[in-house]
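Apart from one protein chain that is not included, each protein chain of the complex appears where it belongs.
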Amino acid sequence: MSAILSRTGNKTKTALGLGLAAALLILPLVIRDEYILRICVRAGIYVLLAVGLNFVAGFTGMLSCAQAAFFGLGAYCSALLSLNLGLSFWVAMPISGLFAGIFGFLLGLPAIRLAHFYLVMVTIAFGEIVGLVFLNWESLTKGPFGLPGIPPPQIGSYVYVDNTPYYYTILALAAVGVYVAWRVTQTQMGKLFIALKDDQLAAEASGVPVSRYKITAFTLSAVYAGVAGSFFAHYMTFISPGTFSTNESIMILAMVVLGGMGSITGSVISAAVLTIIPEAMRFIQDYRMMFFGGIIVAIMLFKPEGLMSKGRYALKRET
Amino acid sequence: MFAQQIINSLVLGSIYTLIALGFTLIFGVAKLLHMAHGGVLLFGAYVAMTLTSGLGFSLAAAAPIAIAATIVVGVLVERITITPLRTYPPIAILIATLGMSFFLESAIENIWGAERLSFPSFLESPAISLDKLQVAWLDVFIVGVTVGLILALQILVKKTQLGRAIRATAENPHAAELMGVKASRMLTIVIIIGSALGGVGGMMMGSYYGSLSPPMAMAALLKGVTAVILGGMGSVPGAIVGGFFIAFSENFGVAYVSSAFRDVSAFSAMILILLIRPAGMFGSTVLERRG
Partner (left out) sequence: MSLLEIQDLTMTFGGLRALDQVSLNVEEGEIVSLIGPNGAGKTTVFNIISGIYNPAAGRILFCDRPLHGQPMWKIARSGIGRTFQNIRLFSSLTALENVRISLTAHLRYSVLGSVLLLRSSRTAEKRFDSRAREVLDLMGLEQRTETVASSLTYGQQRRLEMARALALEPKLLLLDEPSAGMPTHETLELMETVKGFRERGITIFLVEHDMKMVMGISDRVVVLDNGIKIAEGTPDGVRNNPEVIRAYLGEEDL
């Protein structure tokens, strides 16, 4: 009985997913409003950032407040590669992902050994140091003035101008990001992530090299942020240090917490919703940060497991 | 130059210490990191600013009201984000206070605006000139008040019945409960003491820089926590040592290396300390230390 129920449940889910995919694909053809498309592009960037952070904060339960720093590292790396070496977005993007990933690995090495408080502080300190480097290494980053004139992506002779091509690019990137995260949850690694979040000591006693998996999670999450940063740089064509602050990191963390730590669907939905709501409701706009802070507190008080609390990897559960 | 740096460091170190003391007391008693402490104390400083520049109070008259406001906000924050979550894993309080910190900082921004606003000085009298050295009366005042408060805190913790209860809870909350000391009450009490010290620290900070701005909440949080981690979580002398250490390394870093060095030095020191002692100077359970 329950098997039949869950199968129909899966069918509805598949139908819902396909419908959503179709809607997302034709959206720019139906809504030709640049403002709305811009919000959608932003939402896509945050989806990538949140799904990435979910590897660390969600799957393994380590609270990282450095996601915006990796975002910035990806953005600056990509911008500088384009501006100084003339590399195209398509080449600079994977390099930026790797570049951020290396920093994720390096931060992960010490960070994974720390208890919660210290982990939060070290990731915040790391983020602040990265921000200070953007601000003060003026010969490279032009400091507080930022880097203008980052070339937009180009396919052949077609240069991205309006929001539509950006929309499809970030949609593809986010789709790949979500897909990869989902596949990871399907493998032994996904189960290991949950195991070490449930009981780290028992995981070690079961022969699991916990540190290795935590570092992997850190690295993966930084790669996601690096790719998002690269896209962001070429989308805005201008970046400055202020964008990649600790507050931004906390905002991304809020998305993961709201979505239900460990739920990919939750991260996607809450990243999209938390980007769209403040944009859509003008009166919230000025209180955007307060809104985010309030949401974190409220979630902890009323539903600490997050909105999508069913199952630790909500896209799955086929049986 | 050198002597001037020392004086600047003493003043700045006093401010950091006042901020760090709140963290360390709260951590000591409740074993939690109060991430909203920076927002709480900045709120108090803004109240002082409104009272002086808006309502024409003198800073001396405004100070007690501002401290009371800081305490009220501190206790409110505790009641909302800490007390209801005591039964959850510590990560819940960490997230909630982090969210509250974010909330407070942006609330300040919405009430008073994002721009830097000028803050009055406690003492406007001219500086004392000693040879080539300039010592403002304000500097003397800040260091003096800090020393006084540290002494008062020491007496409170070491000599009074309340202090004994605080120390008992810090050492073993269960044993303390058995002896009739309620841990939740002790938490409220250290929140009150910590917020009061933080409120003073916030006003000193405003007075010293001559202005206030919302990002100072995060800055104060970072400086305070860094000092506490450097000196040892939960230790009062540690917070003092940590506070002055950061101030000295910043000032001498700026003076002799580069201005970019200011914050990098403190954060790097913190990361280094944690690398050497992964559970912090305070030490911790085996479970937390192992990878």
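Letters are used for the chains, namely A and B, taken in the order the chains are written, and counting of residues starts over at 1 for each.
The rule is short, and it goes like this: contacts are C-beta pairs under 8 Å (C-beta built on N, C-alpha and C of every residue); 3 or more make two chains touch, one makes a residue touch a chain.
Quantities reported herein were computed from a predicted structural model and do not represent experimental measurements.
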item: Sole contact to the chain not displayed, among A:91, A:115, A:175 or A:194; value: A:194
item: Interface residues of chain A (partner: the chain not displayed); value: 179-180, 183-184, 186-189, 191-192, 194-195, 198-199, 201-210, 312, 319
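Just so it is clear, only the chains that are shown with their structure count from here on.
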item: Rounded Å distance, chain A centre to chain B centre (Cα mean); value: 32
item: Parts of chain B lying in touch with chain A, wherever the complex brings them together; value: 32-33, 35, 80-81, 84-85, 88, 90-92, 94-96, 98-107, 109-110, 218, 222, 225-226, 229, 233, 258-260, 263-264, 267-268, 270-271, 274-275, 278-280, 284, 287-291
item: Complex interface listing, chain A residues touching chain B; value: 61, 63, 65, 110, 112-118, 120-122, 124-126, 128-129, 132-133, 135-136, 200-201, 204, 210-211, 214, 246-247, 250-251, 253-254, 257, 286-290, 292-297, 300-301, 304
